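There's a structure below that I have some questions on.
Our next item is chain A:
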Amino acid sequence: TGNQSSEDTTNDSGGDPTDTDDSDDGSPGGDGGASFEYVTTVAPSSLDPMKGSDNLETILLHNVYDPLLYYTDDTPPELQPWLAEDWEVGDDGRTYTFNLRDDATFHNGDPVTASDVQYSVQRMMEMQNGFSWMWSGILSPENVTAVDETTVEMTTNEVFAPFLYTLPFLYVVNQEQVEANAASDGNFGEHGDYGTGWLEDNDAGSGPYVLSERERSRQIVIERNEDWWGTFPDGNGYGTVTTDIVQESATAAGRMREGAEMSDQWLPLQTYNDLESADGVRVHAKATFNPFYIYMHTQRAPLDDVHVRRAISYAFDYEAALNDVMAGDSDHLQGPLPGAMWSHTEDLPTYEQDFEAAQAELDQSDYSASDLDLNYTYVSGLTTEESMGLLLQSNLQELGGSLTVERAPWSNITEMAANPDTTPDMLAIYLSFSYADPDTFLYPAWHSDSHGSWTSAAWYQNDEVDQLLTDGRRTVAQEDRVPIYEEAQRIIAEDAPALFVMNQATRNAISERVQGFKDNGITGYRQTFHRYHQG
Partner candidate 1 sequence: MSDGESVAADADAPGLLERRLGDFDRVVYRFRQNPMSILGLCIIFGFVFIAIFAPYIAPYPADAGYQGQPAVHFDNKFAEPSAAHLFGTDQAGRDIFSRVLFGTRLSLRIGIVVLAAAVSIGVPVGLVAGYLGGGVGMALMRITDVFLSVPPLVLALAVSVALEPNLTNVMLAIAAVWWPWYARLTYGEVLSVKEETYVEASRGIGATSTRTIFREILPNVLAPITVKMSLDMGYAILVAASLGFLGLGAQPPTPEWGTMVSQGRDYMPAQWWYSTFPGLAIFLIVLGFNFLGDGLRDMFDVEVQ
Partner candidate 2 sequence: MSGDPLVSVRNLEKYYPVETGLLSRTESYVKAVDGVSFDIMPGETFAVVGESGCGKTTLGKTVARLYEATGGTIEFDGRDVTDLDGKSLRKLRRDIQVVYQDPSSSLNPRRRIGSIVKEPLVVHDVGTKAERDERVAELLRRVDLPVEFRHRYPNALSGGQQQRVAIARALAVEPKFVVLDEPTSALDVSVQAKVISLLADLQEELDLTYLLISHDLSLVKNVADRIGVMYLGNFMEVTDSRTLFEDPKNPYTEQLLSAIPVVESGEQLLKPPSVEVRGETPDPKDPPSGCPFHPRCHRAFDACDAVEPELVEVEEGHQTRCLLDPGPKAEAVADHRSDDVTREEVTEE
Partner candidate 3 sequence: MADPILSVDDLSVAFETYEGRHHVLNGVDLTVDEGETVALVGETGCGKSVTAKSIMGTLPRPPGEITSGSIGYDGTDLLADPDAHERVQGEEMSMIFQDPMTYLSPVYPVGSMMADVASYSGGKSVSWLGVLKNMLGRRTNRSEIRERSIELLDRMRIPDPEGTLDRYPVELSGGMRQRVIVAMALINDPTFLIADEPTTALDVTVQDQILGLLRERVEERNLSMLYITHNLGVAREIADRICIMYAGEIVEVGTTEEIFDAPLHPYTRGLLDSIPKLTGFEGDGIDGQIPDYTDPPTGCRFHPRCPAAMAGTCDVEPVESHAVGDDRAVACHLYEDGMSFGEAATIAAEEADGATEDAPTAEAGGEP
């Protein structure tokens, strides 16, 4: 498939009401181009750029708002200039200076200025919602200064190497517009409601699309911003993007068959299989950054014994998991990091099913097979996780142990993981990916500072790893960080605090007409509608 990065396309001159090149293909949308139907089974709960944090929200937000920096569509993605034309990092590794481009305007015509960036940080950090956790303790609003109209300076509280990689999630809002539309009574003191009410149905962004209609739980329409500073594919880009929210995967599949452009990645496998054979639809599957772990509670007997953990790691039938439970296109994880992430090392012990090895490990431990009376908890409704549990159950049975499989609603699981006593022996988790840095997987899962969060349900405690992961954050240069993470991966893999089951392939059903799609594995950044065009 053709991959067209925005740099390749020539500058779009802006609104051309008579531009109807696409009229032979699909239904015409707004006057700027063809319409794009995106079908999803998940409804966004908020369209506030400082509140949104899940997949669909991110999709919509980064199409409507511009961040300072943007991800490329490579895997792993690199950073590309966006509102910031260029940037500098100070010698102390904490001071970042961004030069904004001067041709960017908000949808209402206001120019994007440094103070808007400053305001956006402030709004983000004061509302403490959405992606604010990324900068919590790292960036304080008072350390962001608008040096001049187009220069912003940010100083982090400490050296935080992944900082730049987090910036694609910091959306810039139009301060004046937000303030003008903020309700006076709200939870944010002098800021009233901080414009949260208004921003649900309106936008204050500068991005490639403008929010034109939001009908909760039914559809959201965004329309091409003809005055956008960036460039759309020449002539046959998409003018209107309609996000259709359907509850049923069957409906979603139906829409795809009927000619919708793209579906989300949450449909059942079976549905994708069916869609694959449908005319005009292709199913894009790629294992990027979607690791599935089965955490083992390293602070509770018998899982506190590394040999027991390894024995279990040897007992699990990865092959069945990858080929029978899954469709065969997911990767077996080698250590905690997905293979596509930089710093991933091939040089790690990988566990394959091997009962002899398992027995041998078990023999080395202080426990016998009969002590393996464990509990496996998974998120209600995720049949894949249930199947994994059942598989593990029968594998452990073979080893002589036993496993109960339990389901719990997600809200309960986060609750359970907050406390070592309530955390289940084994917990099935998809460790979702945020910013494009190894830190995003390793620190939340394996650093002891993260204990109490569902991301670290193994209650893994290894001082060496703690040190390495801290160093990884404090070291600015990427080439210096690679060996640090390689070492951390090695130790973690040996300690086997989880079954590193797989890196699950992400699927998207896409109409064969759509060109320019490339899965870079980043939540929300797969659906960069302004990069798409009709073939």
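Everything that follows uses one rule, which is that contacts are C-beta pairs under 8 Å (C-beta built on N, C-alpha and C of every residue); 3 or more make two chains touch, one makes a residue touch a chain; residues count from 1.
A word on the picks: all candidates are chains of the complex that A comes from, given by their letters.
Since we're looking at a predicted model, the values are computed, not measured.
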In-complex contact partner of chain A, selected from candidates 1, 2 or 3: 1
Complex contact set, residues of chain A against candidate 1: 249-250, 268, 270, 274, 320, 324-325, 380-381, 383, 386-387, 389-391, 393-394, 397, 402, 404-409, 412
